[in-house]
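Heads up, one of the protein chains got dropped from this complex, but the rest are sitting where they should.
Chains: A and B, in written order; residue numbering restarts at 1 for each.
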Amino acid sequence: MSITEAEAAQLSFERPSGLWADAWDRFKRNPAALVGIVLIVVFILAAIFAAQIAPFEPNEQAGPLATNPAGPGGEHLLGLDMQGRDVFTRILFGARLSLLVGLVSVSVGLALGLVLGSLAGYLGGRVDFAIMRVMDLMLSVPGLLLAIALVTVMGRGLISIMLAVGIVQVPTFARLLRGSILGQREADYVLAARSVGVPGRRVLLGHILPNSIAPVIVQATLAMATAIIEVAALSFVGLGPNDPRLPEWGKMLAENANRLQQSVHLVLFPGLAIVFSTLGINLIGDGLREAIDPKLKT
Amino acid sequence: MRGHLKWFVLLVAMLLITAACGGSEPDDPADEGDAPAGATMAFGTSADPVVLDGALVSDGESLRAIDQMFEGLVTLDPGTTEVVAGLAESWDISEDAQTYTFQLHDGVTFHDGEPLNAEAVCYNFDRWYNFPKPFQQADATYYYQTVFGGFKGNPDALYDSCTATDELTVELKLTKPSASLLGALALTNFTIASPKALEQYGADEGKINADSLFQATGTYGTQHPTGTGPFKFVEWNRGDRLVMERNEDYWGEFPGNIDTLIFRPIADGAARLQALQTGEIQGYDLVDPQDFETIQGDENLQLLERPAFNVGYIGFNQAIEPFDDIAVRQAIAHAVDRQEIVDAFYAGQGEVAHEFMPPEVEGYADDVTKYEYDPEKAKQLLQDAGHTLPVQIDFAYPTDVSRPYMPDPQANFEAIVSDLEECCFKVETKSATWSPDYLGNVDVGKYGSYLLGWTGDYADADNFIGTFFQTKQPAWGFDNQEVFDCLNEAELEIDPDARVGMYEECNRIIMDFLPGLPYVHTGVGLAFTANVEGYRPSPVTLEPFSIVTVNE
Partner (left out) sequence: MLAYVVRRLLLMFPILLGLSLLVFLFVRALPGGPAIALLGERANDQSIEQINEALGLDQPVHVQYGRYLKNVASGDLGASVRTRQPVTDELARRFPATVELSIAAMFFAILLGIPLGFIAAKRYGGILDNASLVASLIGVSIPVFFLALLLKYLFAVKLGWLPTIGRLSLTEQLDHPTNFYIVDAIVTGNWSALRDALEHLVLPAIALGTIPLAIVARITRAATLDVLSEDYVRTARAKGLDPRVVDRRHVLKNAMLPVVTVIGLQTGLLLTGAVLTETVFAWPGLGTLVLDAIRFRDYAVLQGGILFFAVVFVVVNLLVDISYAFLNPRIRYR
């Protein structure tokens, strides 16, 4: 899911003054977005207070080792896994990991995308051409395949997963930013700044970028949801984090995908955790999008 | 959640409607119950065969299929490792163990109608010995090279000549004595193919393609495998099914009733079980441990066990600290609760291993040093050797793989790590996809300790401990002449009893030296529908379907 360049350009024409206040006003009145906030707050609280809420340690053997571990019930709200660990505990600790991984990978994609996109948009010409062709190339490989390829090359591990998922998002951010900068390069206030002799770099940093930020924030929010899902997908195809004992949701789900028939709880609960967290983020992102520009009713 | 579900139900319903619109055809409601004439058996395998030419394969699925269509001079009694007559009804081995004379059965024909005679047999031996260069790659002809030492021009080659002294007598001459060749000839890799078909369909033709990779251009191994076995090739649609039919002219006994035999590759164990439950297949190999309960609890299904012929172990690399310290190796052996792991993850099929080969193989010693679960003792050993606890070690496991000796490597790994850390170690975990990364890293000695195992090819101690410890290997990282010598001498010994004694001694030496910690020998589960009778699981997976009956 992403915003088109046209939308981005349109979004950016909003003048900054009063935009945020208006947006917040609209956001508050959007019930779906509030549900999103509630969901995410729950997950963030779970992540912060995992150690306090959880009845066990994430790697504590709380029950017997078993090929077919016990399902939900009794002392173990969401059942046990093969190593006799408490699934509820691990899902709580997993929130920490998933949110962190999502945040870091989006930051990677955002940072690289911002730099490349603004270079391309602002400098134009050959730089623009070169950067955008590389972006095209990256976009011509389906995202997950690209991430798989990157992780395979860099070797498995949390770091390479975050990098890979981030890199896959670079073209989206770069295009978005370039589009919105192109839309504003000729805007009155930019021309004005130029005409009074403000240096190019300051025009970019001080004027154009801040004004392009709204669509970027929306996109970054949505990208966070994509990132969480993509990390889980990497785990699913066997490219998850290296340490098998990490309670990463995608990994927990993937490991037990072949136990659907006997131990559906090992697939269901981590899966639902992914669904509700990404849903929360998507609801917020969607709310933001509408709040920032009510004309975009997507 | 409820709204969400409802939504899906709605979608499904709508799709079904659209699907029905897309293909409204006269549905015959009675088309479910048509029973096939004569028994059909669909068997779920874990993968496609590579190619149906025994000389060119080493993977289990190719061998399984070839076994049904081809026969060797000798074979194994179903369900055992005992060598019995195959195409040869009798044989004679000369005093010096350098000349083998085989007397062939009379009246055997290949599936293409050609007679099986001494010339045909020698044609096969000559073919293998004279394989062109591309075929000489280890991936193509691993077993020939292992058993026969090499090809034409190689001074180590065991093969000297094959002569048809009369219509049905084959005289096989070797360059040096071999006591173990007869058993090796029971391998599926040495089954006899029709010379006419081999030539007609270009079994030895190939080109070197642009990648310098040999590529068979003939169609023999993919469309025209021609042997003498109880089943004939019909068709092979890769990724979908391999179909064979009963050989009506089969010379030997065919006690079963299967007319059509289908091998269907289904990579995923859970999917194999589901296919069995829905009746799409009547049997499958490699039952996942978590499915044992389900199968045993279902009166329409049955579970068979293939005897343990493998070993799962933790390998130690003594080139990496601190594994060079015997105290560390012993401490690990005492710190891991092997019984708990075997009980929990092997569905009652496993037993704790105390040596690097299963008890069924001759040369197994009953009185090796055993290391019982005793974390206190482990701590003591480490402290006595001057280590501060916890001791830092690295330990690796493979992903993306399930082997009979470790159906779920990660589960074993996590349980072992948990034991180790609870006692007195700090583990740095490593992992990689099984093939090629993990195996590659093990082979070059990159891991300090690692999970691995082995499934035997044939019942010989040399195939287990000889493979592991006969030479210096980076995976183990040790240079212990006592072990090497022991195994070398045992391998060369011709007297069977002396040989057994020597291998027992080797096992004692090895388990004192503790180059790794064997932890499991496990049986493998096979599942069938309840109406299947007569299947005989074999330790080396030589399992004929011609003795299987499928009841209505």
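Keep this in mind: a residue touches a chain if its C-beta (ideal position, glycine included) is under 8 Å from a C-beta of that chain, and two chains touch if they have at least 3 such contacts.
None of these values were measured; they are calculated from a predicted model.
Of the options A:L100, A:A149 or A:A192, the residue whose C-beta touches the omitted chain is A:A149.
The chain that is not drawn here is touched, among residues A:V141, A:I159 or A:A192, by A:V141.
For the chain missing from the display, the contacting residue among A:A70, A:V101, A:I229 or A:L246 is A:I229, taking the whole complex into account. Taking the complete complex into account, B:A275 is the one of B:A275, B:A415, B:C486 or B:L542 that touches the chain left out. Listed by residue number, the positions of subunit A touching the unshown chain are 1, 31-32, 133, 136-137, 140-145, 148-149, 152-153, 155, 225, 229, 232-233, 236-238, 250, 253, 257, 260-261, 264, 267-268, 271, 274-276, 278-279, 282-283, 286, 296-298. For subunit B, the residues in touch with the chain missing from this view are 3-4, 7-8, 11-12, 14-16, 18-19, 22-23, 25-28, 31, 42, 48, 50-51, 58, 134, 137-139, 142, 209-216, 237-241, 262, 264, 266-268, 271, 274-275, 278, 280-281, 400, 433-437, 439-440, 443, 452, 454.
Everything below uses one rule, namely that only the chains that are shown with their structure count from here on.
Partner subunit B is touched in their complex by these residues of subunit A: 59, 61, 64-68, 82-83, 156, 238, 242-245, 255, 258-263. Looking at the complex, you find that subunit B touches subunit A at residues 268-270, 273-274, 288-294, 340-341, 343-345, 347, 397, 399-400, 408, 410-411, 413-415, 417-418, 429-433.
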